[in-house]
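A protein chain is absent from this complex, but the other protein chains hold their places.
Showing subunit A:
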Amino acid sequence: MDALVNVLSVDRTDPEIVAYALESLLNVTNPDLLEDEDPNLQTMGKQFTEIFIKKSENVVMLLSILDDYDFRIRLPAIRLMTNLLVNKPKEIQEILLVSPMGISKLVDLLSDSREVVRNEALLLLAALTKSNANIQKIIAFENGFDRIIQIIESEGFSDGGPIVEDSLHLFLNLLKSNTSNQTFFREGSYIKKLLPFFSQPDENDIGWPTQKVANVYHMLQVVRTLVSPLNPSQVTLSCQKSMKSCGILQSLCSILMANGVPAETLTEAIVTVGECIRGCQENQEYFATVMAPSDPPRPALLILLMTLVNERQPLSLRCAVLYCVQSYLHKNEKSQADIVKTLLPSSTEVSSLSAGQLLCSGLFSKDPTSNWFAAAIISHCLVDNAVQKESLLKVQLATKANSPPITLLHHILNTVQQTNKTQVKIGFLQFLSVWLESCASSVTQFLSNSNAIPFLISQITSGELEDKEVFVQGLSAFVLGLCLYFNPNTVPSFTKENMNQLITNRIGMETLTDGLNHISKSEFYLHSLKHPQLNAKHSTDLLFDHSFCLLFKKYEPLILLQLSNPHSQVLSPQSTLAADFSKMGYINNHQSPNDVINSYKEVIRRQDESIDSCKKEITMLQAHNSEYKSKVEEMLSEVMQLKNQLALAQAQRESMTVRQIPEDHHLAIVAAKDNLIKELEAKLEGYNQSYTGGSPVLKIAMQEDLITKLEDENKQLVEEVERMKKDQEELLELLTEQDNRISSFKSRLREMGAHVEEEEEAEDELVPANMAAFDGGGEDFLN
């Protein structure tokens, strides 16, 4: 391995040897090598890949080798990169993501004029884009969609070879679960470019080639990815609208009605149409108008229903039809009403084939699967639609000659009791539970059949069940629970209270819970709950319908809650929401579904109100909080100010003591002068004594001069002392004033709770003492 890698880096200039080295690496990393032999050998490719990528530089080097245009090098290099990606996708993806322009370079390979290289690049990118949203987005940014569509176009769309299939693989990788790319795809008007794929098949075309089937199948997957019910609903809805405005939906519908379309393609096309119209009113309306080119022309919907109740049609096709028709009914009250209308008595005079007739034939068919399908479709007309639940109650059937007609609901109930086919029981019980949900009148009609409740109880309590019989038990428990939960107390023998007692005495909470658990724990249930499309491999696997699963999920806990509190009219406060409902009489007072809706609205309104008031409270508290904060800040700044003032005052006082020094100095001068005077006086005396000898007049005159001079001097000194004393007094005054200010600051500080140091007070006392001593000294001198 090392030697080969070495060749790649050292002998780059020799294309031949580099090509050989690449080929060798290609062989050892081949993931398909020895596939059916020793399982240990199968991992060889992986192991070699691991060794190769231990140094991520090797991958970077391979990336740079791809720049080489030489066919002999580029082709094996692409293949080697593909091998590496297949063996260690995550690791290689990370390395390529961090190498500058790594991904972009690989996308560029799609533009290689040599088809072989381009085709290999397609495979490389398909491996590269597997479950890595970041790489998928970069490829979309690098015009990946344009390049792929160009390739598909040049290959002739659906009539193209395996290259088209490879391109579509890449397409799917880029779009699957990648909302950003889906938006980009729609925004970039790429949907329109898919149209030629679904162009009207030639009427003379007998039998599609396998490759075309595969290509169209993959293209349908691309469309489904864009309108998948699992995408964010906004993304799906905009894509659905684009499908219609670009004509894709129309083309798909024509495939549905065309001759010679292989079953596999047809099945997938039906599912795709379903997802294109699911929950999108505009598209559902369009679908209702699609006519089949039959004689006489019939709506496509009818053709689909005919397929549904025809037991000779393949199961996968019938499942696809179920999904498509359910999608047509999904969240669309008008289409639900249209179907129910054909079941009502008024429309019986219509001679032509109607949806109602087909569905009834399905319900009464000997084929249990048809029964199940028909029940699933009719129950879908009732989902979240209170009006249709009421209307359907009016349907009367004349089952046997000479016997009085019975209602559809009772017929369903009777069939459940009489049939020994588990699938029919399951299908019809599901139908009943959808019908009973939130509909007091249907519960009343159900309970008015005196056999209904005893039958359910017998089902629930029958032990030792096999296989799918447990689901019948679970569904019986659920239907019983719904009868209790939505009981309007209109049937005297089965009031809410009666039923509660019945359940406690005859069944027991545990048995009922066990029954419900049979459903909620089953794989079939969990699978159907996850996705609206049902994929049954065998007809007996048709058990739970998606819309029923949603219903079951919602009401199972509510029924158990109701049961856990058998005697009270008001539910236990275990759940605040339930308590809320019961306070408003939701549980006891649901005469009509409107009440239920209103009660929900009431709950929402109240919650809204409380949220609002909470919000207001929060803003008020926040305002208070900021107010307090600003107050605290204000006070802090005041304290700071005072502290500053105090410091200033102290500084002033200190400077005052400094100014006392000159005072001392004056005193010293005075003392010195004093001494001088004394000295002079002594001298004068000396002169007076020596006056007896010498020239006395001159001497006296001199003496006299001297005296006057001295006297002047003395006078000046006295004046000076006096002036200094005045200064001193002034200073003293100033000092006391300062003292007062300081003490007032202190008291203010104390008021504000600040700690005033003892030291400061001691100092304060010291200063006046000094001053007193000084004062005394001054007076001494003057005296």
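Structure notes:
We adopt the following convention: a residue touches a chain if its C-beta (ideal position, glycine included) is under 8 Å from a C-beta of that chain, and two chains touch if they have at least 3 such contacts; residues count from 1.
In this section, contacts and distances are computed from a predicted model.
One subunit of the complex is not drawn; among "glutathione transferase", "Ras-related protein Rab-2A", "3143_t:CDS:1" or "CCAAT-binding factor domain-containing protein", its UniProt record names it "Ras-related protein Rab-2A". Touch with the chain that is not drawn comes from one residue among A:I92, A:V164, A:I191 or A:L484, which is A:I191.
Among A:N143, A:N565 or A:Q728, the one in contact with the hidden chain is A:N143.
Considering A:N134, A:Q501 or A:S564, the position touching the chain not shown turns out to be A:N134 (whole complex).
Although one chain is not displayed, its contacts with subunit A can still be listed: residues 97-104, 133-134, 137-138, 140-143, 146, 149-150, 153, 180-181, 183-184, 186-189, 191-193, 195-196, 199-200, 242, 245-247, 250-251.
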